[in-house]
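Removed from the display is one protein chain of the complex; every other protein chain stays in position.
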C-alpha cells in the first residue's frame, strides 16, 4: 500500500496548481457562478479557457508527445482532472472527443486521421459531439437505425441521433451508422465522422427538466460523408465502438470524488445556514452519503492502481459507474430532504440562492440513465463479474 | 366509510372475550412464556386448549352450521382471530387444515369426506399437515416429483415432501402427488390424503436456524393410499390446489396486525429498558416500522370489506403477503439494530431475557420465503395487477 | 366494516377525472408551466371548479357549500394530483376550513359563500422563511390590536389571493379566546385581506411550475383575528393540510406508476418490452404495494379527522410519511424507467417529479411526521 504519487507527478501538480491559480478568474470560483451566465456565453468562456490551458501545456496529459500530449502517467492525468475541480475550473466542453474519440483514433485511425483530428481537438479548435443514442436505441446500441448508403466514394446518411451533448455548439460528430443495407444488430455498422455544418444536418436542442439545454437531437437527411471519414474500418463499427467505450475506464473517479466533495461541503453549508446541521437524523443521512463518497475515492484509487500496472479492468468500470452515479444521486436526495419545506423554493431565505444546487439535483436524476443505465450495468456485473447464468 | 362492526359481531366479541379471560391460564400471557416450554409439551397444551375452545363453540366461526361451524361473517372471523392474539392465546396447531383443507372439502369434497374430515378437524381430533413443497420444488409447485401408481383401488405413493409444519406431530397430511405416470408440470396431479402413521411414512424433523423444529421432511416409500382419499378428483390436482390456495385471502391481516402490534410494544419496552427509546435516530426507525404496521391494518380492513361484499380479491393476497411479511421482518430488523452491542446476547442484562424475541427475529427471515416468496409475489403483482408483459 | 369510498365518492372521482380530461389535460398544464411569468392560476379551470362546487366541498350547507368531509375533499385532491393540476384549490379549501372552524359567524358569512362559488381565492400562510410547519416555524407576530409584523414564505398563490389566513405568534395569550393556558395561547390565526396596508407580496421562484408560491412581508398590517383560533386550531389546520397534500401526492404517485407501466409496456430495448425485464417489473410491483398502502392511509386519515377518532393525529402522521415515501419512490422510478426522455422538459414526467418534491415537504416532511409517530407510539407504550 502506497498512496503517495511519485515526485514527478507531485511536481506536475505544483506546476498546474500555480498555473490555475494565476489563470482562473476569481468570479468563477464563487459557488453558483455558472448558473448566472447564459448558456452560449458559458460555452464560449469554457472553450476559450480550455484552449489557453492546452496552449500552456496542460492538455492530453497522458497522451504520447507525438500527438501533442504531455506523455504523462495515468496518475498525472488523475491529478490534472482533480486539480481542475479543486480550482473550480469549468468542465471540458470537448470531453467526449478527448475521452473517447482521440484514443480510438490513436489506436486504429489512419495517419491522416491522426494528424487531422487529434491536434485540433486538443486545442479546442474542433469541438466533438457523440452520435450513438437514437430514439428507440438508448441502452441498446445495436438497435440503431441510422443508415448510410454508398454512392461513389461517399455515404449518404439518413437517420436521427438523440442525447447528443453540445449538439448545437459542436463542430463535428463521431457517429455510429448502419452502412450495410439489411444488416441487423452488431453487423454492418461503421463509425463515421460528420461535419455538423454539412448539408442535411439539423439540430434541435433538448431542454432538460432542470431547464438547461446541454443535449440536442441531430437529424441527418441525405448527409454526404466521404468514406475516408470512417474510423476503424467500414462494417467494423461494433468492434470500434467497443474499443472506443473501453477508454471510459472509470479513471475519472478521483476528480469525481473531488467534485462531489465540493458539493458535499456546499450542502453542509446550506444545512448550517438553515440551522439543520445539528439534527441527529440528518447527520446520519449526510454521514451515509459521505461514506459512499469515500468509497468512491477508494474505488478510484483501486482503478488507478490497476491502470498503472497495466491490468485489464474487466467490468470494473461498471462497478465504478454504479458507485459514482448512486453516490452522487443519493447525495442530492439528502440535499432535497434537508431543505425540508424549503425544497420548493430557489431562494428560501434572502441570502440563500440554491439555483445552481437545484439544477445539479435535477441533473443527478440523469446519471443513472445515460452512459449505460444502472440496469445495464447491473446486468454486466451479474454476468461478467459474478458469472451468473444469463437471463433469457 | 364505516369502521364499526355490526352489533351482532360486537356481541360475539364480548362473549369470546369473556370466555378467553376465563380460560387462558395467566402464565401464558407472560411475554416469552412459550419459549420456556418444551416443544412437545407446548404442542399438547395448544392442541388441548384449542379443542376446548372448539367445544365451547368458538371454532369454524365463518363456517356453515351444517359443518359444525358458527355460521358467522368474515368480520366475526376477523374478530375471533384478533381477540385470540389480544388475549395471548397460542396460535392454532391445525391452521393449515382449517384455512386450506376444510373449505376445499366443503367446496369439492364428497359427502363422506365432508363428514369424516371437517368435524374431527374442528375439534382437533385430527391435526392436519400440508405436503406441497418438495426439495427442488419450493416456489415452483408444478415441478413436484412425488408420484403415485394405481394398484387396484390404491395408489402406491413414493416421494419426499419438505417444510411440512408439525410433520412429527400431525395425524394426517393433504399432499400433492403426480398420479399420472409420465405427466409433467400442471397435468396429472392429485390431492391425496394420507395417514401419517401409514406404513412407509417416515418423518425427519428440520431444525430451524432459531433452534426450533416446527418443520419436518416427510419421506413416502410405497405408501398405499386408497383412491377414495383423493379430494377434487384424480388428475385434477392443479385446479384443486389453486382452489385450496385461494382460501388464503389475506383475511388474517387483522389478527396479524394485532400480533405485530404486541411485538412492537414489546420491542419498545426493550428499547426503554436499555435506555435507547429517546435516541432520535432509533425513534425514526421505530416510527417507520409502525407506519408499515398501520398500513397493514388498513390493508386488512380493505380486504375484509371486499370479502364481506363478495368481491373477487384478484391478486390482493399477494399485496397483503408482501406488506405483512416485509413489515414484520423489518420490525425485527429494527429490534436487532436497537440492541446495539447487545444483539449477540440472549440476556444482555440481568433482568432482560430476549430469548423469545430473538427466536421471533430469526423466524421473520423465513416469512419472505414460504407461502410464495416475495419474488413470486412480485411477479404476480407485476403481471396480474399492473399488467406488465410477461418475462420470458 | 366498510373501509372504502362510497359509490358517491367514486362517482365524484370519475367526474373530476372526466372534467380534467375534457377541459384541463396535460397540454393545458404545460401551457401554465411554460408561462413562467403568468400567475399560474388558469381562470377557466377555476370557474369550472367553482361551478362544480368543489371549492365548497367542506363548506357547510348553510353557507351554500356541499357540506361534505375531508374524505370527499381528498377524492378531489387525489385527482388533481393525478392531473398535476395548477391553481389555488387546496389553499382555498384549507383557508375555508380555518374560517369555518375558528371564524366568527360574521367572518364565516363574509368569506365562505363567495369562496364556495369561486369569487374569492384564499390561501394560508403558516411558516416563515426557512421555517418548518408548526408553531416554531412561524415568523409573524401579532400585537394586541391585531396588527401583524414579520414574514411568511412559500405561500401558495398569495399573489392572487383575496384573503389569506396567517398564523401569528401572540406574545400575550388573549385569555378570553384561548380557553385556558394549556391548548391555546401563543398562536392565533388572522384573516388578511388583499390590498391592505403594510402587506407586501412577492412571487418566489420555485421548482414546481404547477403550483406558484409567494412571500409575505407584513409591517403593522391590520388583520382580523379568527376568534376561535389557538394552538390547537393551527394543529388542526396543519393536519388537514397534511391530508390534502398527501392525497394530492398519492394521486401523483399512482399516476406516475400507471404512466410508467404504460410506457414500458410499449417501449422495446434489446428486442423486448422494457416492462418484461424482471428487475424493473419487481420494482414496479413493490411500488404498487407502497402506493396502495399510501392510498389506504390517506383514506383512513381523512376519515379519522372527519370523525374525530382518537387516533386521528397518528393517522395523519402515518398517512403523510407513507405517502411521502411512496410518491418519492414512484416519481423517481418514473424518471428512471422512462429512460432519457423522462429527463426532458418536453416530456410530462418532470411535472410529476417536481410536484412530488414540493408536496413531500409541504405540511411536514417525513422526519417531522415520523417523530410525531414516535411521540404517539413509542412514548405511549406502558
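Descriptive notes on the structure:
In order of appearance the chains are A, B and C, and numbering begins at 1 in each one.
Everything below uses one rule, namely that contacts are C-beta pairs under 8 Å (C-beta built on N, C-alpha and C of every residue); 3 or more make two chains touch, one makes a residue touch a chain.
Keep in mind that this is a model prediction, so the values were computed, not measured.
Within the whole complex, touches from the chain that is not shown fall on A, B, C. Touch with the chain omitted from the figure is made, among C:282, C:322 or C:338, by C:282.
Of the options A:39, A:116, A:277 or A:353, the residue whose C-beta touches the omitted chain is A:277. Where chain B meets the missing chain, the touching residues are 133, 136-140, 143, 162-163, 206-209, 211, 274-275, 279, 281-282, 336-337, 339-350, 352, 355, 358, 365-366, 368-370, 373-375, 378, 391. With the whole complex as reference, residues 1-5, 75, 264-265, 268-269, 271-272, 277, 280, 283-284, 286-288, 290-292, 294-295, 298-299, 301-302, 304-306, 308, 319, 322-323, 375, 377-379, 381-383, 385-392 of chain A touch the missing chain. On the side of chain C, the interface with the absent chain consists of residues 277-279, 281-282, using the contact rule stated above.
By our rule, only the chains that are shown with their structure count from here on.
At the centre of the protein atoms shown, by the Cα-centroid criterion, sits C. Among the remaining chains, A is positioned farthest from chain B, on the basis of C-alpha centroids. Rounded to a whole number, the gap between the C-alpha centres of chain B and chain C is 42 angstrom.
Distance from the chain A centre to the chain B centre is 54 Å, each centre being the mean of its Cα atoms. Of all residues in chain B, those that touch two or more other chains are 280, 284, 391-392.
Shared contact sites, meaning residues of chain C that touch two or more other chains, fall at 277-278, 367.
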